[in-house]
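See structure below.
== subunit A ==
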Amino acid sequence: MAKVLLVDDAAFMRMRCAKLLTENGYAVDEAENGQEALEKYQNIKPDLVLMDITMPIMDGLTAVAEIKKVDPNAIIVMCSALGQQNTVMSAIKAGAKDFIVKPYQPEKILSTIKRFIG
Partner candidate 1 sequence: MAEELMTGDNQYVVFRLGREVYGLEISTVLEIITMQTITEVPGTEDYIEGVINLRGLVIPVFNLHKKFNLLGGEITRLTRIVVVEVEGSNIGMQVDGVSEVVRIPGEVIEPPSKIMNGIDEEYLLGIAKLEDSLVILLDLAKVLRKDDTSMLDNFS
Partner candidate 2 sequence: MSLHLDASPEELKIFLEEAEEHFQTLEEDLVRMEKEEFNEDLMQEIFRASHTLKGSSATIGHNRMAQLTHAMENVLDKLRKRQIEVTSHLVDIFFECLDCLRVLRDEIINDEESDLNLQDIIAKLSLEAESDAASVQKEAETPPVTGKAVPEQNDGSELERSAGSSLELSWEEKDAVQHGAEEGAIPYWVRIKFNVEPEMAAVRTFVTLMAFGEIGDVIISKPTAEEIEQEKVSDCLEMLILSRAEEESIKKLIQELPDIEKFDVSNYSAPESSSGQPDNIEAAPKEVVAEPVTKGENSEKAGNGAKILSAKKTNRTVRVDVELLDGLMNLVGELVIDRTRLFQILNMMETEHEMDDMSQDLGRTSVHIARVTTQLQEHIMKARMLPVENLFNKFPRMVRDLSQKAGKEVDFIMTGQETELDRSIIEEIGDPLIHLLRNAVDHGLELPEEREAVGKNRIGQLKLQAAHEENHIIITIKDDGKGIDPEAVRQSGIKKGLVSEEQARRLTDKEAISLIFMSGLSTVKKVTDVSGRGVGMDVVRNNIEKINGAIEINSIVGKGTEFKIKLPLTLAIIRALLVSIGEAVYAIPLSTVTETIRIQKKQIEYVNNHEVIVVRGKALPLIRLKTVFDGSISEDEREKLFIVVVNLAGQQVGLVVDSLVGEQEIVIKSLGKYVGDVQGISGATILGDGNVALIVDVSNLIKKVAS
């Protein structure tokens, strides 16, 4: 079962996303900020990371850079809101593979994840 690490500071968003992913056969782990994501990434080695951008303690952009340092092959998809174009761009340059725009459309999340990890 493919593992997805869900990173978002809003429990609500995690809950919703986790539900969608579990229902579609993914194993889901959650982190509520970049720092925790980095720790969890090293422990559970997820196949893909869904990364929110605006978070306390460590933001998504920094987390992408940090995770890429430990695993250059990490597959990270940014979750952005409208108006964060610059940050998403920086994240892509830092090694994120793709991005999804909030509010999430379930099909879009699934097709994006599927494209990378099947």
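List of remarks:
What we mean here is this: a residue touches a chain if its C-beta (ideal position, glycine included) is under 8 Å from a C-beta of that chain, and two chains touch if they have at least 3 such contacts; residues count from 1.
Selection rule: all candidates are chains of the complex that A comes from, given by their letters.
Small disclaimer: the values here were computed from a predicted structure and weren't measured.
When you check 1 or 2 against subunit A in this complex, the one that touches it is 2.
On subunit A, the positions that touch candidate 2 within their shared complex are 9-13, 15-16, 33, 35-36, 54-59, 61-62, 65, 68, 80-83, 85-90, 92-95, 97-99, 101-104, 108, 111-112, 115.
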